[in-house]
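The complex appears here minus one protein chain, its other protein chains still in place.
Naming follows writing order (A and B), and every chain is counted from residue 1.
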Amino acid sequence: MCLGIPGRIIETHESAGLLMGTVDFGGVRREVCLACTPEAEVGSYVIVHVGFAISIVDEAEAQRTLAVLRAIPDAIATELGEPLPAAPGGDTR
Amino acid sequence: MTALECPLPIEEGEVVLLGHGAGGRLSAELLEDLLLPAISGSSGRGLIGRVPLEDAAVLPATGGAELVVSTDSFVVSPLFFPGGDIGSLSVHGTINDVAMMGAMPTALTVSLIIEEGLPLATLERVARSLGEAARAAGVAVVTGDTKVVNRGAADQLFITTTGLGTRLPGTRTSAAYAAPGDVVLLSGPIGLHGTTVLSTREGLGFESDIATDSRPLHHLVRAIAKAGGSAVHVLRDPTRGGLATTLNEIARDSAVTVEIDEAAIPVPEAVAAACDLLGLDVLHVANEGCLVAFVAADKAEDVLTAMRAVPGGEGAVRIGHVADWPAGRVVMRTLVGAHRVVDMLAGEQLPRIC
Partner (left out) sequence: MKYLDEYRDPALARKLLAELTATATEPWRIMEVCGGQTHTLVRQGIDDLLPAGIRMIHGPGCPVCVTPLEVLDRAHAIAALPGVVFTSFGDMLRVPGSHTDLLALRARGADVRPVYSPMDAVRIAVAEPAEQVVFLAVGFETTAPANALAVQQADRLGLDNFSVLVSHVLVPPAITTLLEDPDCEVQAFLAAGHVCAVMGWRAYEPIAAKYQVPIVVTGFEPLDLLEGILMAVRQLEDSRAEVENQYVRAVRRDGNTDAQHAIETVFRIADRPWRGLGPIPDSGLVLAPDFARFDAATRFEVGGITTAEHPECIAGEILTGAKLPTDCTAYGTRCTPRNPLGAPMVSGEGTCAAFYAAGRVPRKVEA
């Protein structure tokens, strides 16, 4: 459950007493309720679930996660995964 | 808790659902189990096994070239959406179905069902767009019909168009002709039309710079036929139900396996974002301006080069190939290198939260 997608806040405003904002998700923009992430600023990335920001993305931690993964040595060069049933004459790339 | 009176009937006779019109499995069942047997007068069983359902019908040649005919209804809401409207869509959709049989569309009939109260200015705007699209495609609107129904009996405006065309000499495409070893080519990015229309829906709406890919594809078909000739086995435009449904239909009708590579399928960033946001599978999202071509391997590179030289085909790519077993399946190599079966759209495409 709980589809949550990171997006960047491009504007904030108040609507009927609630802190709202426009969030850009890679070219798709939607109004999002920011009431639970009041410290988020324009430019921050937030994780949005059903139109509500539930968490501010910690960009430093995000980079660190990737750095840790990239630092894992390349142990094997072969491709993992089960091969498909043979494809006669086909491109099995 | 004791049963008092349940307001719901226990046993329901089935009724038509919106999903029956979504182009996926439900639509196929409606056709194969109800409409085709009823209309053809036969029992239906076995009918579909031999006759694949094509985008258009090919009528026997009487002297000259074979005649191709296709009909399609357009009920899109809203009438106007970024990059197009119901008028241009009703031209492109039908001439593309004609083109998928390897035919050049020549004439179009137009039937309008108009809801009482529709502003004349709206109707004129749609009609102008329809006319411009037909002229731009080099297709004549040769006859038509207009009906007006009571308010509420239709949603503003429905359009039915029928397209006629003649088959290019030497082409013989069918959903049943995919052969092991064929290369699967896709003419351009997927998901644009479906996400564009969805972006305008109440309750799901979002803003984006996405526009529909609605466009005529017959020039692309001409280039493909010229470069590939009889090596072009299947042409299909993956409209309702998306790429996954179209490939499943081809796999079923040709009794082959279609293998595709997820990393090779072009998905515009905003389309991917809209799908991530709403929890949709981009392989099930409708398109109106791209096609898949199944081409014998030795001609595939020539056809790809020819496609890329035609406007609307610049982004053509190879997305997979055909194997012979297990028959009737579409298998995708996922981003991480595993394989999974890709199913056709079941019923209505619904956004999900989980």
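Everything below uses one rule, namely that contacts are C-beta pairs under 8 Å (C-beta built on N, C-alpha and C of every residue); 3 or more make two chains touch, one makes a residue touch a chain.
As the structure is a computational prediction, the values presented were derived from the model and not from experiment.
Colleague: Of the listed residues B:L278, B:V292, B:A306 or B:A323, which contacts the missing chain in the full complex?
Modeller: Selected residue, touching the omitted chain: B:L278.
Colleague: Pick out the residues on chain A that sit against the missing chain.
Modeller: Within chain A, the residues touching the omitted chain are 1-8, 16-18, 25-26, 33, 35-38, 45, 47, 49-52, 54-55, 57-59, 61-62, 64-66, 69-70, 72-76, 79-82, 85.
Colleague: Applying the definition given at the start, please give the residues of chain B touching the unseen chain.
Modeller: 1-10, 12, 15-19, 25-26, 29, 202-204, 263, 269, 272-273, 276, 278-279, 326, 329, 331, 334-341, 343, 346-348, 350-354
Everything below uses one rule, namely that only the chains that are shown with their structure count from here on.
Colleague: Any idea how many Å lie between the Cα centroids of chain A and chain B?
Modeller: Using C-alpha averages as centres, the distance is 31 Å.
Colleague: Which part of chain B faces chain A closely enough to touch in the complex?
Modeller: It is residues 180-181, 183, 199, 205-210, 257, 259, 261, 268-270, 272-274, 276-277, 279, 297, 318, 320-326, 331, 333, 336-339, 352-354 of chain B that touch chain A.
Colleague: For chain A, which residues are in contact with chain B within the complex?
Modeller: 1-3, 5, 25-30, 48-50, 79-82, 84-91, 93
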